[in-house]
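Here the complex is missing a single protein chain, while all its other protein chains stay put.
After this line comes subunit A, so read on.
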Amino acid sequence: MTQVVYDSTYEGWLTAVFEIYEYKFTDVVFAKEDASNSLLFSNLHMVATDIEKAKRVFDGLKKRLSASGLEMVYHAFLSEINKMDEILFQFVKYVFASSGNVEGDLSNNEVLAVRKAAHLTHRESHRMKAFIRFQLTKDQLYYAIIEPDCDVLPLIKDHFKKRYADQRWLIYDAKHKYGVYYDLENVETVQLQFDSKSNSSQILAEIADEQEGFFQDLWRRYFSSVNIESRKNMKLHIQHMPKRYWKNLVEKIPNIKN
């Protein structure tokens, strides 16, 4: 049993796949560098991310999969489902061992698991396009905090860049601890010192634009006004807007002042 340790990036994982073939490891488990469980295994293989090697694997997949199949692999990786790196490796082995394109072989367990994981990421990235709520600061920055299960920022930043081309914005993923910032020209990845204190209502009130509270109240009022009480269906409501997202949704946070 060999434990293959990579840096938790997609390129790192692709490099790991390359080296598993290169060194002919037969029995492998994956581990991310930040995880502290390495002592359990006698054979440890550290992967240094290598763009050349990553590209060889990527190109190999590209030859054997459709464009959407290739995208599916990346999306499944971003799902961050437990052991997805290993399931993806099993999938890749199946792809390389077959002469034709196998991405439609849904009765195969790995193919189905990868497709489901990709679907999960895709759905959450769509949800984040919907559930991001920008707040305006005094210096005219629109910022939002999100906490998605999947690492969706790489998949949604272009959407926001195209749509909000004329305003500076920042989306911070508090779960994955990084953000993306648009400065009216480019979108860049940013790291922030962001602890629970800086999210306190007092600090937020200090940095907020003077109209911000008013617009939040308007939105809350709108949200409650469009509801039709005689059709109430909370089960459906929660199915569409799962509770884990509520703490970053203006309309689901009661205004303490009122």
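Annotations
The rule is short, and it goes like this: contacts are C-beta pairs under 8 Å (C-beta built on N, C-alpha and C of every residue); 3 or more make two chains touch, one makes a residue touch a chain; residues count from 1.
The definition used in the following text is that contacts and distances are computed from a predicted model.
For the chain that does not appear here, its UniProt entry gives the protein name "DNA modification/repair radical SAM protein", which is one of "ABC transporter permease", "ATP synthase subunit b", "DNA modification/repair radical SAM protein" or "ABC-2 type transport system ATP-binding protein". When the full complex is taken into account, the listed residue touching the unshown chain is A:N233, out of A:T26, A:S99, A:Q202 or A:N233. The residue touching the chain not shown here, chosen from A:A174, A:V187, A:L204 or A:L249, is A:L249. Between the chain not shown and the residues A:Q3, A:T121 or A:Q135, the one that touches is A:Q135. Subunit A meets the missing chain through residues 102, 104-108, 112, 126, 129-136, 142, 144, 159, 162-167, 211, 214-215, 217-219, 221-223, 225-237, 239-241, 249-251.
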